[in-house]
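Here the complex is missing one protein chain, while the rest keep their positions.
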Amino acid sequence: MIDQLITVIVALIVAPLIGGLLFGFDRKITARLQGRYGPPIIQPFYDFFKLLGKQHIAVSKLQFIWIYGYLTFMVVSLLFLVLKLDILLLVFLLGFAGVCFVLGAFSTKSPYAHFGANRELLQILAYEPVLLFLALGVYAQNGSFLISEIFKQDKPLLFTLWPLFIAVLFILTIKMRKSPFDISTSHHAHQEIVRGTVTEYSGPYYALIQLVEWYELVLLLGIIALFWTNPLWVGILIALGAFILELLIDNIAARLTARWMVRLSWSVGLVLGIINIAYLYLTKGVA
Amino acid sequence: MESWMMAIAILLPLVAGILVFIIRQYHVQSFIVVLTAIILAVNSILFLQQGPFTYSPGGFNWGLMVTILDYVILLFYLYVGISLRNWLVLIFALTQLIPLAWWEFGMKAHVELTPAFVVDHLSIVMTLVISIIGSLICIYALRYMYDHEHHTKLAKSRQPRFLFWLVIFLGAMNGLVFANNLVWLYFFWEVTTLCCFQLIAHDLTKEAINNAARALWMNSLGGTAFVFALIFLYVTQGGAEALSVQNIISGHITGAVIILPVALLCFTGFTKAAQMPFQSWLLGAMVAPTPVSALLHSSTMVKAGVYLVLRLAPAYAGTHLSTIIAIAGAFTFFAASGLAISQTTGKRVLAYSTIANLGLIIACAGINTPLAIAAAILLIIFHAISKGLLFLCAGTIEHQIWSREIEDMEGLAAKAPLTTLITTVGILSMFLPPFGMLLGKWLALEAAYMVPLAAIFFVLASTLTIVFWTKWLGRLLQVLPKIGWPREKLSLSYSVPLWLLLIGIFVIGMGVGPIYQNFILSATNNVITGNQIIPIGWHSLILTGTAFVEKGILGIFLVWPLFLILAVALLLPLLFIGLKPKELRPVYLCGEQTGDLDTDEWLAEADVKTKFQLGGYYYQKVLGEKTLDPWVNTIAIVILVIMLGYGVIIK
Partner (left out) sequence: MGLIEKSRIKSPWILHFDNSSCNGCDIEILACLTPLYDVERFGMVNMGNPKHADVLLITGPVNRRTARVLKNLYAQVPDPKIVIAVGTCASSGGVFHNCYNVLGGVDKVIPVDVYIPGCAARPEAIIDGVVLALQKLASLRGDKK
């Protein structure tokens, strides 16, 4: 019990630090790839604290309620990961966080936020099935939805779940809001649909969104690390590799439309997921 | 005691119905309906306390009565078919009437069964749903119909007639879930079809009558399958004993022949539960006043369909039929969720969501493991509460803005905050953790690997579900910068059912552990023996292994911790975030807004003040009924053909 409590507290504190640094790293790498020098690596923290110190301005009370929901559910999803609980429930909680984010944007009569929210919904449509397939794949491999069960296995998930791994890499682009799929709101394109979903957030509340994104990044990389848990450092290396791959894709890809995003993810992601599960079902069976 | 309980459950609604039909005073009617509702609810709780028992009514030739009424109903269908010149209604009335008459008079079939009624845990769960949620909807209907008639400016009130059918619906449903004699079950089945027809046609508009006729012929098609199943069982098994539900499911009747009647009965269940390709009758039923929809969708009618399929689950366990039923249900879950995205009318979204969730329940019955069956029963309960609440919300909204269109509900949060709050909780409870519907979906997914195709449909469908609910909720919440909410007053007849259902969502959602332990487990055991869910008090549900994994834990669902998190995430900010007027700013409109806060005007060219408008996305070209319906219906028909062909032939 005490162990778990310590894990929770450490995760709560360390995750945003790692996430923030990774975001700083992202900005630095992007700048270097564009031939610029780039901001210091701790720039996201400067941004965060600056935003905290700004005035509260608001469009409606509703949007703030949802943003707290977004934060809470994202943190809880992360805790599910570090406490090694049920991965399917984790995906559903992550879904709740996504819904909160969309609803936060919907609860203002702002054309830009509205636009972003609708696109964010399409993003959910694009990535959610792959995450659910991942949970099913984990079950097909281990016979349990528990993350703790993954850690007990000697054989890494990557060996049998590599098609799903590719699918997850694919949706990681969507979830990290990187080109070609940064359509609802973008990290580097600050002026496009004047930031979509986050248009109406400012000051401390915008800081909260950044905090959530840090947690989210750590969570996503953590999920990728699950593909190789024994030893865990291989998994973490894979996750970092995936992160750098995403940065590369972000910088070399042009943006696609929402329709393409859904079409691609439902064809590539789903086909890979279905093949993977079908293969496991046929080879391992249910009994 | 038991005879009294049965009488109250089945006959009291009839008596009350006749009373409200005769007494045409609003207050007296209200009194009778509320009293009936309370008695029914208390009675259903008595059933829970009493536990399972069997009962055969005596002292009167009830069997003869049932037979006579059967023919009265079928002749009425004939009359409807002829008077509306609706050949489908006519044909399917005849296909029921002629075989039934041939069987009962030609073959001199005489079905007297003891026990006539079997009350077990599954039917107790159903009667609780029917009697409590159904009764709340009846109470809601009182004021709703008063307003409805006020709005439509009817010369002569048709409310007594409406309440009559509404109330006896509950009695018929109670009879249906208790009946052991299939002939009686068939009778109650027909009564619910009749009530449904009358209620849909209530407004007597052309559309209402057409849609009612469609509901009638589709359910009559199901009824026909039912009649054939009856005759087939009787003939092949040689006797009345074969027509006992308990005998069918307990394995007393063996041999390959049983699978055909069971498949036919499942087909009947599919029509009633509006599974694809029969979804159109339930969609058409949306023209009816909202309490009717609430009743049809949450506690009666469609639940009869899933009840029958679930009830028969032991009879087809381990067969290909079972797998195909799982796939058929899962396909409906998927297709209906997709179609829901393109709907612009609130009630139609709700209807598609109902069809989808019924598909999920049926798929769970088809998966046929203890886990899946428990999921199905939990889904029936949670779906009844949440969907009942949502329909009542839809009705309340309709009576505030006099429209059913989602686009007209834009910014409802600013006009009717209380209704919006309740609707929001209702919608969230349909598809997000920690609410019961998600718990059911989670259980279903954890069980679904047995039928991987169903699992794939589940995954896709639950994603689509997120989209259409969020989209709709987003329209409700779209508000202009303003401080404070207007006070909203709802009449008691509206607010009492709404609040009770809302409380129900939380109480049953949070207490799911003890509730499962104390009475859902035994209901599951009425269908399939075994227990894969171990509740740890109020804290969590732990799923244990199946044949696939004996060794360990399948998954863990936290209950109260997640509710606590929900409170921290949404309730605390709702209560404690304050907003000062000077913090308000208008939305970003490139600086072109007219300046005032709560305006949605901006200065267009030549400085003309223009209102800007936002609309939802419906993706009708891709996901519209016109595009998808041919495909969906074809696939669904193919699945049905496979179910009745392959599933029956190859055991």
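Letters A and B name the chains as they come in the text, with residue numbers starting at 1 for each one.
In the analysis below, a contact is a pair of C-beta atoms (placed from the backbone, for glycine too) under 8 Å apart; a residue touches a chain by one contact, two chains touch by 3 or more.
This one's a predicted model, so the numbers in the text were calculated from it and none came from an experiment.
K.L.:
Please identify which residue in A:Lys50, A:Arg263 or A:Lys284 touches the non-displayed chain.
P.N.:
Checking each option in A:Lys50, A:Arg263 or A:Lys284, the one touching the absent chain turns out to be A:Lys50.
K.L.:
Give the residue, chosen from A:Thr72, A:Ser107, A:Asn142 or A:Ser202, that touches the chain omitted from the document.
P.N.:
For the chain that is not drawn, the touching residue is A:Ser202.
K.L.:
Going by the touch rule given at the top, which residues of subunit A touch the chain that is not shown?
P.N.:
Interface with the chain not displayed, on the subunit A side: 27, 31, 34-40, 43, 45-50, 52-57, 112, 190-192, 194-195, 198-203, 206.
K.L.:
Provide the residue numbers of subunit B that touch the chain removed from this figure.
P.N.:
Touching the chain left out of view, subunit B contributes residues 582, 585-586, 588, 590-593, 595, 603.
Convention: only the chains that are shown with their structure count from here on.
K.L.:
Express in whole angstrom the distance between the two chain centres, defined as the mean CA positions of subunit A and subunit B.
P.N.:
A distance of 36 Å separates the two centres.
K.L.:
Within the complex, which stretch of subunit A touches subunit B?
P.N.:
Residues of subunit A touching subunit B: 55-62, 64-66, 68-69, 71-73, 76, 85-86, 88-89, 92-93, 95-96, 98-100, 102-103, 106-114, 117-118, 121-122, 124-125, 128-129, 132-133, 135-136, 139-140, 143-146, 149, 194, 199-200, 270, 274, 277-278, 281, 286-287.
K.L.:
Please output the residues of subunit B touching subunit A within their complex, sorted ascending.
P.N.:
Per the stated touch rule, the residues are 411, 413, 432-433, 438, 442, 445-446, 448-450, 452, 455-456, 459-460, 462-464, 466-467, 470-471, 473-475, 477-482, 545-549, 551-558, 562, 565, 568-570, 572-574, 577, 579, 583-589, 600, 612, 614, 616-617.
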